[in-house]
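Note that one protein chain is taken out, while the other chains of the complex remain in position.
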Amino acid sequence: MLAEIGQFTLAFSMVVSLLLTLIPLYGYYTKNDSLMLTARPLAYLQVIFMLTSFLILVALFVIQDFSVTYVWRNSNSVLPIRYRVSATWGAHEGSMLLWITIQAVWTAMVAYFSKSLKQAQIARVLSVLGIISLGFATFVFFMSNPFLRTIPMPMDGNDLNPLLQDIGLIFHPPILYMGYVGLSVPFAISIAALIGGNINETWIRWSRPWTNAAWAFLTLGIVLGSWWAYYELGWGGWWFWDPVENASFLPWLAAIALIHVQAVSERRNAFRGWTVLLAIIAFSLSVLGTFLVRSGILTSVHAFAADPTRGVFVLILLAIYAGGALFLYGLRANKLRSVGGFQLSSRETLLLANSIIFITACFMVLLGTLFPLIFESMGKKISIGPPYFGTMFFTMMVPMVVLLPLGVFYKWQKDDINRVLSQLLMPLIIATALTIASWFYFDKLNIKATLGLFAAYWVFIAAVTFIKQSKKLTRGLWGMQIAHIGVAFYLFGVSMTEHTDFEIDALMHPGEIKVVKAYSVEFKGVKKEKIENYDAFVGHFVVSEGNSQVAEMNPQKRIYPRRGNPMTEAAIDAGFTRDIYISLGEQINNQGGWAVRIYIKPFIRWMWGGGILMMLGAFFASTDRRYFRHAKKLKQQNIEAYLHS
Amino acid sequence: MNKTIIKALIPLAIFLLLVVLLYNGLGKNTRLLPSALIGKSIPKFSLPSLMTDKNISNKTLNGHMYLLNVWASWCPNCRIEHPMITEFARQNIIPVYGLNYKDTDAEAKRWLQQFGNPYNDILVDIDGLVGIDFGVYGAPETFLIDAKGIIRHKIVGELNPQNLKNEILPMIDKYK
Partner (left out) sequence: MTPTRKKRLLAVVLILIGVGIASAIFLTAFKENILFYKSPSEIASGDYPKARNFRVGGMVKKGSIIKSTSSLEVKFMVTDYGKDIEIHYTGLLPDLFRDDQGVIAIGKLADSGVFMAEEILAKHDENYMPPEVAASLKDKKDYK
């Protein structure tokens, strides 16, 4: 019965999306205020139905209704309750339901926090969001419905993929989707503005906090995903340039470009067209990511089950949204000409350079991801090795970090390059000195690591100098500095991890000691244990530095009985300056010899810490007073206009 | 159209190219591989039966048209198509045989006990070698084999009302 209610509310919500698409937009064209006024209530109604539907699916997992095919396929009676909840979005159907639920949540938030917009504006924005909801809700209802039943009812479920039985999976997808879907807000605002044919600074100012928030969620989602891959896949890597990872990385890069260009177009009448185009690109890449992940078109470690029919549907959605948006953009091109002038030596130029660098990087990642497809259409099977992305990305980021502090210190419109350089002279000297010191301290780093460290110091000190110089910083400026300091931490972490890490694969017997860098790792042996819903071989290692013990570590080899497959569970001793990472291979011989992999990962946590700082910076910037002050003023104007009419 | 508009439509053109590429790629990696064995005789085999202690060979089954359903207890989609198979077997149009693929006897028997056994007999292919000869790509798959032992049709994935009505039933009429 519950499943049927879930089904109904899903259908209702789909109908509400249809109404939300049609009525306010029709009201806008016929200048009918009462029709436009339906936009907000419809947005709230949509989120109520969607949330009910989603919570019902969660409930079905919790009460273990195995007559529901999706529940039965992705859980079983021995699954702990926390994973029963997260199993809701552990496979295709449920994760799509989560996606449209989050879409409805964003739509409702836009409806709620848009008191400052004129009726005609908000009606259009919500209508565009309605179209997006409608497309995906149709997809879920007809092609990926999680509420369908299996008859006769199976006794027990099939089990959740063991890889996904993990704390990381509980949070990673919802947060990542908050980011993906959140990008639909600046998209909808841009389209609404294009429909009206007038992009003024109100539109752009109003879309900035939304873009920041969406990007912040995306950042956190990617950080969590990277962290999850690091400890769960057992290979010690934190980023694999896998198509599915790239799918989340592409909109992230485009959104960075968007955020920086918005900074210009909000204040000055410049780059308006470019802002709109970037907003379209960022959301289109979100949808493209969904397509790549769900259609099985690319080979990936963690793609969802391949299904070409679903792929066609998502491709059609992508074609409608992105194609329609780009077409509209083309039609309105005449009205997007910028008039504001600026000198070459100005902050505008640097921010433009930023957006070009990030879009180019984005394009290159996209090319690398899609190249196997292009080759396949010529009858050749290839793949692109991760070093392609590494080399390319490194080179793209060199000019980016060199210019970053300049962009922060440059003034709008026109500035003297000598003034800026004289201000940045001290940071440059300090960064150089620190780099040289680090080079000796860390015992001769290679060239890439050295450059990376220099970049980290340069960005960090420039940001600190900026904070010290300014008498009073707005929240927007604070957010910017925090995010840039995050960039510095990330650069430091990644340079150290990638270039000074250490790895050995070894055959170890009980009692044997391996010396790894400054540590000695003693293998005590392996025991077999039964834990929760799996059996495990548990290794026992003692790590010491000099004469003092640092950690006892217990990597596992798990066997999940329902699926019968082994799974590696690494043991990690996390630290401020390094992680020790041990994973257990398989038993090699009868003398208790096991294959063991040991890594030392210097400063790896700094990398994720940097990501967290970037996220915090973006959130903080989106709470800047000016967005609210402006909102208040507009509200006042609206009231006055109303009174005078 | 003026120059600005044409320039502004460049992103759209690039995007359309991308869509064409993606659409092209979609068909390529599809899991629905056509079988090269259609129209050819079934491979030679001799496999134990799950129910009796007899061996069943490819010759044993000749003489009448039948459906061969490849399944396993570990395969989620087999459970989904099971009601379809049961219903089809109940109608007694042609006999249905099972090929238990890469499974254990105990698990397979437990599965049948739970969901019912619609099969006339079940061949046990523990290591999946006969499955490979049949070109089995994964479970479930269903083969339609005529009285001479020639494979007439193959369904990759679940048997459902659509492919039963549009593919299997017409093929049965054609080759009976």
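Note that the chains are named A and B in the order they appear, and that numbering of residues resets to 1 at the start of each chain.
To be clear about the criterion, contacts are C-beta pairs under 8 Å (C-beta built on N, C-alpha and C of every residue); 3 or more make two chains touch, one makes a residue touch a chain.
Note that the coordinates shown come from a computational prediction; the quantities given were computed from them, not determined experimentally.
*Asks:* Return the single residue from A:T30, A:N334, A:T391 or A:Q549 that touches the missing chain.
*Replies:* If we include the chain that is not displayed, A:T391 is the one touching it.
*Asks:* One chain isn't shown here. Among A:K381, A:K444, A:K471 or A:K530, which residue touches it?
*Replies:* Of the listed residues, the one touching the omitted chain is A:K381.
*Asks:* Which one, A:T52, A:Q119, A:T138 or A:T360, makes contact with the chain that was left out?
*Replies:* Considering the complete complex, A:T360 is the one touching the chain left out.
*Asks:* Please output the residues of subunit B touching the missing chain, sorted low to high.
*Replies:* Contacting residues on subunit B, toward the hidden partner: 29, 31, 33, 35-37, 74-75, 127-128, 132, 135, 137-138.
*Asks:* By the contact criterion defined above, which parts of subunit A meet the unshown chain? Give residue numbers in ascending order.
*Replies:* Given the touch definition above, subunit A has residues 161, 163, 234, 296, 299, 301-302, 341, 344, 356, 360, 364, 367-368, 371, 380-388, 391-392, 395-396, 505-507, 563-568, 583, 585-586, 588-590, 593, 595, 597 touching the missing chain.
To be clear about the criterion, only the chains that are shown with their structure count from here on.
*Asks:* Can you work out the whole-Å distance between the CA centroids of subunit A and subunit B?
*Replies:* 39
*Asks:* Could you pull out which subunit B residues touch subunit A in their complex?
*Replies:* Residue list for subunit B touching subunit A: 2, 4-5, 7-9, 11-12, 15-16, 18-19, 21-32, 74, 76, 79-80, 83, 114-115.
*Asks:* Using the touch rule from the top, collect the residues of subunit A that touch subunit B in their complex.
*Replies:* Counting only subunit A, the residues touching subunit B are 69, 72-73, 150-152, 154-155, 158, 273, 277, 280-281, 284, 291, 295-297, 299, 306, 308, 311-312, 315, 318-319, 322-323, 326-327, 329-334, 336-337, 370, 373-374, 376-377, 563-564.
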